[in-house]
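This view holds just a subset of the chains, kept in their places.
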Amino acid sequence: MAVHGPFIEEANINRVVLSRFMPDEDLFESLKKIAKDHGIERGVILSAIGSVKNVVFVNVRSHAGLPVKKEDMMEAEQPGPFELLSLEGNFFPSQEGGEPVIHLHAILGTSSGSVSGGHLLKATVFATVEIILGSLTGSSVYKVKSDVTRRMELLKK
Amino acid sequence: MAVHGPFIEEANINRVVLSRFMPDEDLFESLKKIAKDHGIERGVILSAIGSVKNVVFVNVRSHAGLPVKKEDMMEAEQPGPFELLSLEGNFFPSQEGGEPVIHLHAILGTSSGSVSGGHLLKATVFATVEIILGSLTGSSVYKVKSDVTRRMELLKK
């Protein structure tokens, strides 16, 4: 674990990748494949629209403090399908190497017109996901386990 | 209808258009006007914030399968006004020509602080909508009716 601090760095998004994910694709695996095949080390979702099913997400319990304990994360598993109303997030390399660390938050439309969502752990494409991913260049940050939050957080080396 | 498959293509967003939509403008018509006047063939919403009224949106019923039947789409019509909390989406040319196919998902804040939303069919500007639209170049995808979803989906020719 490392001591983390705030940082601000200038970067560029000179290249984007447009993709359509097909029914039954795993959202996380499809993102990793794009990252690998197109040499995108640091990526950010600029736009995503579509529908998903078999979704697992977590939210933090009210009045939780830092570091967030496991029992403070409320997990929801929902079959759906749902309209994917918003997908925010990014991926960065881990300091230890290996696969990129993907951080995604999803917002889902339900058949009642109400909306649910959270920090995404798993999602499968229902009909389609149209995604535009930006390749972030000029950045030198990594995901490193934080001594404060006990999660993988961005750290500028 | 056509057999669709996944695709990934490299593209660029070198040009953006900033616009303010005024009260009572139709969101879809205003987007089409920008596309036409500024020669944007393929566009993606990079940011949108404002408020809307007279909104119609749909969500898919739980446990629906593919292709989604008409009775599996739950329509909601709401006068609002609502804060426009998120607007995701894009437009691409149809293979058959004519107007671009606009695909939008909206998330709306209600006066109780709860949130609703879905796949957007209609919305009118309430006080303002500030929108930043990216022009996607280097792309060669079109919207074509899919044999699987029976909707207009992205297809790389």
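Lettered A and B in written order, each chain numbered from 1.
Simple rule for what comes next: a residue touches a chain if its C-beta (ideal position, glycine included) is under 8 Å from a C-beta of that chain, and two chains touch if they have at least 3 such contacts.
Everything quoted here is computed from the prediction, not taken from an experiment.
The complete homomeric complex described by this structure file contains 3 copies, of which 2 appear in the displayed model.
The definition used in the following text is that only the chains that are shown with their structure count from here on.
The distance from the centre of chain A to the centre of chain B, with each centre set as the mean of the Cα atoms, comes to 22 Å. Residues 4-13, 44-46, 57-64, 66, 68, 74, 76, 86, 88-90, 103-107, 114-119, 134, 136, 139, 141, 146, 148-149, 151, 153-156 of chain B are the ones that touch chain A when the two sit in their complex. For chain A in complex with chain B, the touching residues are 13-23, 25, 30, 34, 37-38, 46-49, 51, 79-87, 107, 109-115, 126-128, 130, 132.
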